[in-house]
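A protein chain is absent from this complex, but the other protein chains hold their places.
Coming up: chain A.
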Amino acid sequence: MQITVNGEVMELPEMTMTVQHLLAHLQMENRIVVVELNQSIVHKSDHAKTGLANGDRVEIVHFVGGG
C-alpha cells in the first residue's frame, strides 16, 4: 500500500494497516503527536481502529519551539 505521510510518498509493509501500525512503523508510537488522515483528525483512542487505504494522505504533527 502506498500512502503520503507529511508530503512524503511511502510504501508501507503488508502488515501496516492502521494508524497505530503506521506510528509503530515510523517509531513514533511513544511520541507526543497528533494524526490527521485525509484532513480529518484521528484521536489517539481511535488510532488502533482507524484503517489505512491506498492513496491516503496522512499528517503527523508535533509541538515545536515557537513564539
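Methods note: a residue touches a chain if its C-beta (ideal position, glycine included) is under 8 Å from a C-beta of that chain, and two chains touch if they have at least 3 such contacts; residues count from 1.
Throughout what follows, contacts and distances are computed from a predicted model.
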By UniProt, of "Succinyl-CoA--3-ketoacid-CoA transferase", "Thiazole synthase", "Na+-transporting NADH:ubiquinone oxidoreductase subunit E" or "Sulfate transport system permease protein CysW", the chain left out is "Thiazole synthase"
For chain A, residues in touch with the removed chain
5-8, 10, 26-28, 31-34, 36, 39, 41, 43-44, 59-67
